[in-house]
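With one protein chain held back, the other chains of the complex are shown just where they sit.
Chain naming follows the written order as A and B, and within any one chain the residues start at number 1.
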Amino acid sequence: MFELLGVPPQALFGQVLLGLINGSFYAILSLGLAVIFGLLNIINFTHGAQYMMGAFVAWMCLNYLGINYWVALLLAPLVVGATGIAIERLLLKRIAHVDHLYGLLLTFGLALIIQGLFRNEFGSSGLPYQIPAELRGGVNLGFMFLPWYRGWVVVASLVVCLATWFLIEKTRLGAYLRAATENPTLTQAFGINVPLLVTLTYGFGVALAGFAGVLAAPIYSVNPNMGADLIIVVFAVVVIGGMGSILGAIVTGFSLGLVEGLTKVFYPEASATVIFIIMVLVLLVRPAGLFGRAA
Amino acid sequence: MKLKTFLTTTAFAALMAAPALAQQISIKAGVLNDRSGLYADLSGEGSVIAARMAVEDFKAAEKGIKVEIVSADHQNKPDVGSTIARTWYDQDGVDLILDVPTSSVALAVNQITREKNKIHINSGAASSDLTGKACSPNTVHWTYDTYALAQGTGGAMVKAGGDSWYFLTADYAFGHALERDTAAIVTKNGGKVVGAVRTPFPGTDFSSFLLQAQASKAKVIGLANAGGDTINSIKQAGEFGIVAGGQKLAGLLVFLTDVHSLGLATAQGLVLTESFYWDTNDQTRAWADRFAKANGGKKPTMVQAGVYSGMLHYLKAVEAAKSKDSAAVMAKMKEMPTDDPLFGKGSVRVDGRKMHDMYLFEVKKPAESKGPWDYYKQVSVLPAAQAFRPLAESECPLVKK
Partner (left out) sequence: MADIAATEAPAAALPGEADKGTLRLHRAIMIGIAIALVIAPFVAYPVFVMKVLCFALFALAFNLLLGYGGLLSFGHAAYFGMASYVCAFTAKNWGLTPELAILLGTAVSGGLGLVFGALAIRRQGIYFAMITLALAQMVYFFSLQTPRFTGGEDGIQAVPRGHLFGLINLADDRTLYWLVAAIFMAGLLAIYRIIHSPFGQVCKAIRDNEPRAISLGYRANQYKLAVFVLSASLAGLAGSTKAIVFQLASLTDVHWSMSGEVVLMTLVGGLGTVFGPIAGAIVIVSMQNYLAGLGAWVTVVQGVIFVICVMTFREGLVGVISKWIRKPL
């Protein structure tokens, strides 16, 4: 019992916890994608670039303006969200009437532009961002050393995920949003400003990506390419969960992080592919995704 | 020795003086490297600046040698790099290609250079295959290679008491090669390897692998990775208190720019091997100052210094051969000893390996650093003969046994 496939349980707990931490990023990012998809019906390929922007805004805040991590945690999502609103108003709105795949292509192009511009400005080798003083060090849990900051990442992302869920499922604004998802025309007829709702939703989804970026800045290197590869994994997460439900996106994100963490112990070579393999299996059994409604 | 070289060069210069004006040699050198990706900071435009400085310092124009320098971005993609190399050789009359970081691109350029019978002086790539299995009479590998890195970091760490190793190996051929070479050196010097974990490449989260390394209780954690992977693993090792817990991190491929990007607070204590550091002596400092002025204040990396040094030696060889014929110039390059302010004296071996000393550095603590770019303190010097793979063990067909 105490030696599971040659891995001592202490190490196992440690890895489970680390898996949850990675899962936090998957959860916030796939949540953002799901929120945007719900109302705009597009897959936001720029999401990875916006996650990267969040990290860079935090870095710029600190190095150009002397604004610390905690303020940046609020400010960066607002800035990234604002750029998202601009993108929606200037570009996405104008192609809302054509096939939604064009939205995918447009956001793909935008991702290339944003990443290219940051690479030109900041180079590719990444920039340092220190863990805020309040969260340095860690606690020895007996089975592992848990840096405070990692613990904070899990807590912060859980709070944000649940708050988002509450906002969408339990509030009046959320009800409008869900109504607009079901039937935009009818919702508009009831006097609700659907285009504004769409703009704000995109801004909000993007702000979530920015938030994840700030969370990531102190642990991963602040680097123009940080979002590019991550986003493909998040796409697979979204396919596995199905984009039907907010809670589904959150649960899938966390649990896939966990699965990935365990893979790193038992068969590290497969840890890059395990999510894709799960995606294939899910597609075979439940094409609509674990939480998705059948089309 | 030095006097003799001096005499011969002046003699050549004197001989050349008269006909030089009559028959001018014009050379086109291509600096092919990463100008946008991961290695743009350590090679990139800086290497072009270095090549230009070599032409200036050589006073090529006065010696009747006209040098034109072109540059391009290979985006770390072998097919992009080989297309550019082919076009340069076939269409644009380029005579030699310099730099070429990223082993995969370097191997491709190496192959094409041989086919087209031109010259390739590599500074940026790590693969020791360039002077091993894939060696070519047309290639000189200038600055460093995986073998030397392993010798430097692996050998010196074991001697300093770091006799048990755990590897974090990026799961691709380059990572495997670094791990293999270093593990061999570690065992040869009496150390032992207690384990290794293959990390997906490119990776962002190394925490679970670092925990495994921590649990192994090895004295040294060898980072057999590069670029972003190295940066992330060092950063996260700091977070999990690995260095504070008494284990040492050994970076098997770390450049000055990586340390710059990590910041001293995170990188302190890291041990690494390089062949050039700007703050070594007055000559290197003077050169680095000139370089930094042209390069937006950024100090040179060993790769950029290698481009300078390689270009300089090439020009000397052209002058000596009085022609830019590839075979003649290569013969001269291998025949004449190398000497420049950055790498000191050295030579180019028959397999194309440039021989010079390597240095083991430790990254300073923030308190020890006097300012930006003051990052390394020298731990030891590894003489050229020990640093590079001996000819007796060479897999290169050019080496007669």
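Methods note: a contact is a pair of C-beta atoms (placed from the backbone, for glycine too) under 8 Å apart; a residue touches a chain by one contact, two chains touch by 3 or more.
A quick note: this is a predicted structure, and the numbers were derived from the prediction, not measured.
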The one residue from A:L105, A:V139, A:A163 or A:L186 touching the chain left out of view is A:L105
In the whole complex, of A:L65, A:L117, A:L141 or A:V159, the residue touching the missing chain would be A:L117
Among listed residues B:K28, B:H176, B:R290 or B:K377, the absent chain is touched only by B:H176
Cross-chain touch to the chain not pictured, restricted to A:Y220, A:F235, A:F254 or A:F291, is A:F235
Filtering B:I27, B:V67, B:V94 or B:L107 for touch with the omitted chain leaves B:L107
Listed in rising order, the subunit A residues that touch the chain left out are 37, 41-43, 91, 94-95, 98-102, 104-106, 108-117, 119-120, 232-233, 235-236, 238-239, 269, 272-273, 276-277, 279-280, 283-284, 287-288, 295
Contacts from subunit B to the absent chain lie at residues 35-37, 40, 44, 71-73, 75, 77-80, 82-84, 86-87, 90-91, 103-104, 107-108, 111, 127, 171-174, 176, 200-201
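We adopt the following convention: only the chains that are shown with their structure count from here on.
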Whole-Å distance, C-alpha centre of subunit A to that of subunit B, is 38
Per the touch rule above, subunit B residues touching subunit A in the complex are 36-42, 171, 197-205, 207-209, 211-212, 214-215, 227-228, 231-232, 235-236, 239-241, 257-258, 260-263, 265-266
Contacts from subunit A onto subunit B in the complex sit at residues 11, 14-15, 18-19, 21-22, 116, 119-120, 123-128, 130-131, 137-138, 144-145, 147, 149-150, 219-221, 223, 225-226, 229-230, 261, 264-265, 268-269, 271-272
